[in-house]
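One protein chain omitted, others in place.
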Amino acid sequence: MIRFGVIGAGRIGKVHAKTIAANPKAKLAYIADAMPEAAQALSDQYGARVATVEDIMKAKDVDAVLIGSPTGFHAEQIQTASNAGKAIMCEKPVSLSVDLITQTLKVVEKNKTTLMIGFNRRFDPNFAEVERRIRNGDVGTVEMVTVISRDPAPPPAQYVKGSGGIFADMMIHDFDMARFLMGEEFVVVQALGAALVDKEIGEAGDVDTAAVQMQTKSGKIAVITNSRRATYGYDQRMEVHGSKGMVHAKNVHNSTVEVLSDQGYRADPIQNFFLERYSVAYANELNAFIEAVESGNHDPKPNGFDGLQAQILAEAATQSWKTGKPVAL
Amino acid sequence: MIRFGVIGAGRIGKVHAKTIAANPKAKLAYIADAMPEAAQALSDQYGARVATVEDIMKAKDVDAVLIGSPTGFHAEQIQTASNAGKAIMCEKPVSLSVDLITQTLKVVEKNKTTLMIGFNRRFDPNFAEVERRIRNGDVGTVEMVTVISRDPAPPPAQYVKGSGGIFADMMIHDFDMARFLMGEEFVVVQALGAALVDKEIGEAGDVDTAAVQMQTKSGKIAVITNSRRATYGYDQRMEVHGSKGMVHAKNVHNSTVEVLSDQGYRADPIQNFFLERYSVAYANELNAFIEAVESGNHDPKPNGFDGLQAQILAEAATQSWKTGKPVAL
Amino acid sequence: MIRFGVIGAGRIGKVHAKTIAANPKAKLAYIADAMPEAAQALSDQYGARVATVEDIMKAKDVDAVLIGSPTGFHAEQIQTASNAGKAIMCEKPVSLSVDLITQTLKVVEKNKTTLMIGFNRRFDPNFAEVERRIRNGDVGTVEMVTVISRDPAPPPAQYVKGSGGIFADMMIHDFDMARFLMGEEFVVVQALGAALVDKEIGEAGDVDTAAVQMQTKSGKIAVITNSRRATYGYDQRMEVHGSKGMVHAKNVHNSTVEVLSDQGYRADPIQNFFLERYSVAYANELNAFIEAVESGNHDPKPNGFDGLQAQILAEAATQSWKTGKPVAL
Partner (left out) sequence: MIRFGVIGAGRIGKVHAKTIAANPKAKLAYIADAMPEAAQALSDQYGARVATVEDIMKAKDVDAVLIGSPTGFHAEQIQTASNAGKAIMCEKPVSLSVDLITQTLKVVEKNKTTLMIGFNRRFDPNFAEVERRIRNGDVGTVEMVTVISRDPAPPPAQYVKGSGGIFADMMIHDFDMARFLMGEEFVVVQALGAALVDKEIGEAGDVDTAAVQMQTKSGKIAVITNSRRATYGYDQRMEVHGSKGMVHAKNVHNSTVEVLSDQGYRADPIQNFFLERYSVAYANELNAFIEAVESGNHDPKPNGFDGLQAQILAEAATQSWKTGKPVAL
């Protein structure tokens, strides 16, 4: 039984609290939030106790800290928890500063802390199956990875301002996925972007539509496209082409039902919300973390290095978009 | 080059005239019809000559007769053409009288006439592929055959009156297909029917919705369902289940295009008309017939026996529907 | 919080114990089984207590009895629980005797007991969606219902002997589904069957491959086909055709992953086991039952009458198969 202290009672904190509460090997011990009422409400729902971040870090009945606070606090909280001997699961991104991530990972490494970064999509059963097929050799040598991510609807422009931009806030999941499936690091990044969905996003200095192409040293190519709005639901697809064939994961529909009429064949819409779409992924992610903690595995994937690399790619893409030039890594 | 005389310039006669005219190994020599203007118009379109049925039967420059006249004339015209030494392709059904078919086949057999019956669906690339997979052993021993046929829209009640009823007019194709895929004869037939689509069809003594289940001596089962109306197009599917797996043929869509929106995923409708849906089947059927004639094959499939057996099943189903009792064969 | 006593710690009892334990509105209080070790093991797993059936019936801290005992005990246990004032969820079939079911339902009715019968498939999200679409008018007036059920592998012949036969043991789910989707009662039943999969099933007096067609008074038709073995997984499909169109539910695949190679396009297999395929259905079923109990709804669907009607159809089909004649109801 792993006892968790959860930091952050916002949208993602709620996801993790619910997932922990439903896991028979986990105990939701404490919840901390800058807004005490939020922490209280969430604690009440799952029978946990409210605490400060400091309390959680010091608590003897906390084995693991789940960091779901705003991005700006992640690095410091990782370091504190690491020094306190806690296992850590931290939401992405680790930090918007590559330097700060590097410095943080040194602390983690010194302490031999079990640290996992919340790239939950690696644990989606469909995407995990894609990766298994690749490792199994079903498509031979990988040559090209394509990742398509489209959110159902754009966030408020206000959110966008503090988000680090589409490449760090949204595409960072796809950078991690491209690395996960490719199995090689990228050495050049080219980005394009535009605010086509919502003018205010453009006025906030960000884009809502973006494309990135990247290449590894051996010449393999990854292509990522993002949109902040898809009327047909939460579009999450990937495709990997190799010397022996191709493997892809399709979207997940609400049901297998199809209605046929003089309007054609109509399949049910796809799942529209990340909590619904990735609920199994969050549960599997937690299981993987617990297994690492229980077995003393200090380096479960996705680890701090994965968090660092994704951020490096996000920064490179942002720079490429802003300058109109490729960025070499 | 096989020289054809076509008897009948109606809907199905036009299909065959067009198919013959487009085949480099065939020549459309003569066309006969009870309505001379119909024969003239079709002849003009494809550069053929108008003739009487008698002329065609006697003509030295006719190698093969294509019989697309009303069903009531089929048997007699087959016998005449057979005695005149012509090869024969005859539309289904051979006759609504099983006795008359039997008598006709004796003439054909005596003359060693090449006779093919127009069960065009055997030549549809998709259904032919299903049969190939079965013969190839992909599904092991066949245990159950399911055939679904739904027309886009019901014919006029007036047509229905002279049609022989849904089992002889429409389901006869499915009886042939069930035999084709099963590879065994059926020994019992159970039928249900109702006029749910068009009251007038019921008043004309027929049904527009029907289900038949049949069993072979070894216990294998076939299930056929028909409707005279499907709003979503011309529904033509089959599924064969066996000891090693299942093979099925899906419907043919107008295109591979799909539109995704907040209304769900919408695929293009399926092909809606038998001429469009089965144009390749008619061309392949003609090729098979020409190959039989050229190679002197007197017994190409589907042959007269296939025509007889389908009619026997249609009669049995009609009787079962009327009496509410199974019919043993 | 509804407190449950579970009778039966076998395969289906385990399913329900697990589902109850995971439901925040339910408490798994007691488990009874003829084999005390089985009850003990299951109780230990979920923190329940072992009890006799009598204890459960009398226990003041039991609100609802879940009957998962062998079929022969269902009717008596329903009556006892009803007289004891418990709400009841009972597995299908209620009894192999229509008379006994009728008598049992009188007791239930007199006591105004909340009784639900375990036709779990009504609660499968896909099939429930099919029904919603029908009630929503998406396909207009229903004309034909088709249900296809194929188990992955046949049960031991020994099991078959005590099962009541394929129509009462396996197809009973499909009879209920046909009624659920059709919304009308059937007045005639025609059945065919054969032992094609396993000779021993035939020697045990049963069949493993079966087809049934049924008709309502208004002429609507339902077609059900069953096989005890499908190499490609647990095949559970249905299709409803109506005046405005068609709605169908496809099978549920293990993932959305597809591999393309020189061998063609290969989709992941479908879910292969009823526990996996219907885990959500069992959870939804339990929620519906709890909601009925909490709201004092004495007649939640599927109710005792649904259990009775399904058994009547199963008996009729069995008789039709044995006699080779249609059975009128």
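Lettered A, B and C in written order, each chain numbered from 1.
The rule is short, and it goes like this: contacts are C-beta pairs under 8 Å (C-beta built on N, C-alpha and C of every residue); 3 or more make two chains touch, one makes a residue touch a chain.
Keep in mind it's a predicted model, so treat the numbers as computed, not measured.
Only one of B:181, B:247 or B:312 touches the absent chain when the whole complex is considered: B:247.
Checked against the full complex, the one of B:139, B:157, B:207 or B:310 touching the unshown chain is B:139.
Touching the chain that is not shown, out of A:64, A:166 or A:230: A:230 (per the contact rule at the top). Across A:22, A:211 or A:329, the single residue that touches the chain missing here is A:211. Within the whole complex, the absent chain has one touching residue among B:141, B:261 or B:323, and that is B:261. Contact between chain A and the unshown chain involves residues 141, 143-144, 146, 150, 188, 190, 192, 194-197, 209-211, 213-215, 218-221, 223, 225, 227, 229-232, 235, 241, 243-246, 324-326.
Remark: the residues of chain C touching the chain excluded from display are 231-232, 253, 260-270. By the touch definition given at the top, chain B reaches the unshown chain through residues 125-126, 129-130, 133, 138-139, 244-252, 254-262, 268.
FYI, only the chains that are shown with their structure count from here on.
Relative to chain A, the chain whose mean Cα position lies farthest away is B.
Distance from the chain A centre to the chain C centre is 40 Å, each centre being the mean of its Cα atoms. In terms of their C-alpha centroids, the spacing between chain A and chain B amounts to 58 Å. In chain C, the residues that touch at least two other chains are 244-246.
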